[in-house]
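As you look at this complex, bear in mind that one protein chain is not there, while each of the others sits in place.
Chain IDs A and B follow the sequence of writing; residue 1 opens each chain.
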Amino acid sequence: MDRRTVFGGWLLPVLLVLPQLLLTGFFFYWPAGEAVWSSMTSQDAFGEGVRFVGWDNFAELLADPLYLESAVRTVVFCGAVSILAMGLALALAVFADREVRGRHAYRTLLIWPYAVAPAMSAVLLLFVLDPRVGLLGRWLNRMGLDWDYHLNGNQALLMVVMASAWKQVSYNFIFFLAGLQSIPRAVTEAARMDGAKGWHRFRTITVPLLAPTTFFLLVVNLVYAAFDTFGTINALTHGGPGKDTETLVLKVFRDGVVNQDIGSSSAQSVILMLGVIALTAVQFRFLGRRTET
Amino acid sequence: MATLELNGLRKRFGDTQVLRQIDLSLTDGEMLVIVGASGCGKSTLLRLVAGLETPTAGTVRLDGRDITQLDPSARDIAMVFQNYALYPHFSVFDNMAYGLRIRGLSKAAIQARVDAAAAMLGLGDLLTRKPRQLSGGQRQRVAMGRAIVREPKLFLFDEPLSNLDAKLRVQMRAEIRRLQRRLGITSLYVTHDQVEAMTLGDRLLVMHEGRPAQLATPMEVFEQPADTYVASFIGAPAMNFLPAILTEHGAAARLDAGPTIRFTDGPRAGPEGMALTLGIRPEHLTVGDPQLRVQVDLIEPLGSETLIHGHLPTAGAPPMVIKVAGRAPASEAIAVGIQAEHLHVFNRETGMRKAPGA
Partner (left out) sequence: MNRKPDYLTHAVLALGVVLFALPVWLVLAGSTQESEAITRGDLSLIPHLSGLPRYWQVLTEGTRGAEPVWHMLAISSAMALCIALGKITISILSAYAVVFFRFPLRKLAFWSIFVTLMLPVEVRIIPTYSVMAQFGLINTFTGLWVPLIASATATLLFRQVFVAIPDELVEAARMDGAGPLRFLRDIVIPVSGANIAALFVILFVYGWNQYLWPLLVATDPSLDTIVIGLVKMIGIDSDTDWAAVMATAVMALLPPVAVVVLMQRWFVAGLTEGEK
C-alpha cells in the first residue's frame, strides 16, 4: 500500500483524516463500545439504577426459545433470499451477456431496480401480491387458493423473501454480468475448440471462473438479507403475523426501541456485530486481501 | 546554462545501500549519460538530483548553489519521465503550461513559451488534444515540451525512450541530441540501453551496484573499459573473456587454452604466473588463424555479418562469440586467431583493467 513518492509534513494529512476519524469515533466506536457495555448491564425495573450483570444477558438470550427461533428464521430467510436473488440474477446475466439486439436496453431495464429502496420494494410488491388490492393476490384467491400473508405465517415468510430478493436481483445482475464480461474471450474460444458445448461449457468454464464473484456476492447478499431488509419486512408484515417474519434485526428494534429492554437489545446487537465481523473476515480470507493491493 | 556538481552522494533505503559514493561534475551544456543494468542505482541518482529523494549523505550543487535540501520545484530542474507522466485530463497545451502557471507567469509569456516549444517539437497542430489521443512518439514530444518551456538550468531524462518501438527510438534519439545541443542545456540522461548511451553522451557514467564503474567519453569506455563489468556491458555482442596467466616477465599472457600472446602495447607489471582475464571483442577474432580451435554451437546470420557461437574444446570453457563479415564457414570446428592489438588485459582477482606498465 506504499507509494514511492509522497508529500512531506504531517500536520496537513492529520487535518485531512481528522473529520472522518472524529465521525468514526463518535458514531461507530462510541456506540459500539456502549453496546458492549450495556449488553453486560441490566436496568432496574423500578428506579434509574443500572446493574452490571456480566454475561447474564447473553446467557438469557441463548436460553430463550423465542430468540433461537428468530435466529433460525433469520438464517433460513437469508439463505432463501440469497439463493433466489443470485440464481435469478445469474440466469439473466448469462443471457444478457449474449450478443442479441437491444442488449443495452435490456441491461438498463434490468439494472434500474438497484435504485429501489428496500421499503419501497415492499410497497411495490404489495400492489402485486396483496390479497385485497394486489393484482396477482386477488387472482390467486379467485382461483380458490387461500392466499393471505397477513394471516398465514408461511405465506408471510414467502412474501418477505420474494420482496427482498426482488430488489436485490439487479445488484447481483450487475456483478455477474461484469464477471462474465471479464472472462477472456480466448478462454471461451479455447473451450469451444476443445469441444465443450452449452451447459457443459457453462458448468466447467464459466462457473469456476465466476467463483470469486459468486462468493463475494454471497457474503453481500447475506449481509443485505440480514440487515437491509428491515424496511421491507417492517413495511410488509411488521414481523408478523405473530412473530413469523421477525428476523434478528426486527427483534433488536422491537426489544430496544419498542419494549425499551436496553440490556437484552444491546446483547443482541453485539451478537449481530460478531456475526458481521465473522462474515467479513471469511470474505477477506477467501478473496485474498484485495484491499492490500 | 549551468554546471552540476555531486559530492560524496550516498543513499541508503533501510539496510540497502543503493548509492555508495558518487562524485561527479558536469560542465555547462554537457550531456552526461548514466548507464547500467537495472538496480545499479542510476535512477536513484537521477531522483536525488531532481529532489524526489533526499540523499543519506553528500551534496548536490547546481551552478555553485547547494540545492541538496531544496524542494524539487525550487531547483530549476525539469525532468522527462519514462512513462511521460502527462496529466491525462489536460490538453497538450495545458500539460506544458501547468508548471508555468504555478510559477505565476503571465498569460502572454506562457503562450509565447508553449508556442515556441510546440513549434520546435512539431506539436503545433496538437495543442488542443488530450494525451490519450496522441501516439507514443507524440506523447514523448509533449513530455519534452513540458521540460523545455520551463527553461531550466538542468534537464533530467529518465529512460525517456524505453516505451517506444525500435524505429521511433532511433528517430527520437537523434532529435533529443539535436535539441539538447541547440538549447545548450546541461543534461543528465539515464538509460540501460548501451547504444543510446554511446550515441547520446558527451560522457558516460557506467554504474555497477551503486558505484561508478567508469566515467569517460563513450569511445574511451569502449576502447579502454575500466573493468570486466564495463567491458562486458558496453559493446554488442559482449566481449569474450579468456582465462590466462602473466608470462615472459610481463611481456605476454599464456592462455589456459594453450597459446601465448605477446602484448603489442607494452609489458604489464606483476609476478610471473599472475592470474589474468583476457578480453577480446567478437569482431577482433580472425577466422582461419590456427591459434585456437573453437567448437561451433550455433551460427546466426545477420545479413551483412554473421555471429558464430562456440566454445573452446577444454572442459568447462566459457562460451565464445565470433563476428565475421559475410557468411560463416560451415564446419563443426574452426580455427580462430586473436588480434593482439585489440586485446584487453584485466586482473582476474579484482577485475580491474591492467594497463601497460601497471
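Worth pointing out:
The definition used in the following text is that a contact is a pair of C-beta atoms (placed from the backbone, for glycine too) under 8 Å apart; a residue touches a chain by one contact, two chains touch by 3 or more.
Everything numeric here is computed off the predicted structure, so don't read it as measured data.
Touched by the hidden chain within the whole complex are the displayed chains A, B. Check A:P31, A:G87 or A:G242 against the missing chain and you find that the one touching it is A:P31. Contact with the undisplayed chain is limited, among B:G29, B:G58, B:G99 or B:G136, to B:G99. Only one of the listed residues, A:M40, A:L110, A:V160 or A:L222, touches the absent chain: A:L110.
Although one chain is hidden here, its contacts on subunit A can still be listed: residues 1, 3-7, 9-10, 12-14, 16-17, 19-21, 23-24, 26-35, 38, 88, 91-92, 95-96, 98, 100-101, 103, 106, 108-120, 122-128, 132-133, 135, 138, 166, 169-170, 174-175, 178, 212-213, 216, 220, 223, 227-228, 230-231, 234-235, 249, 252-253, 256-257, 262, 265-266, 269, 272-273, 276-277, 280, 287, 290-291.
Not every partner is drawn; the one left out touches subunit B at residues 50-52, 71-74, 77-79, 81-89, 98-99, 102-103, 146.
Just so we're on the same page, only the chains that are shown with their structure count from here on.
Centres computed as Cα averages put subunit A at a distance of 60 Å from subunit B.
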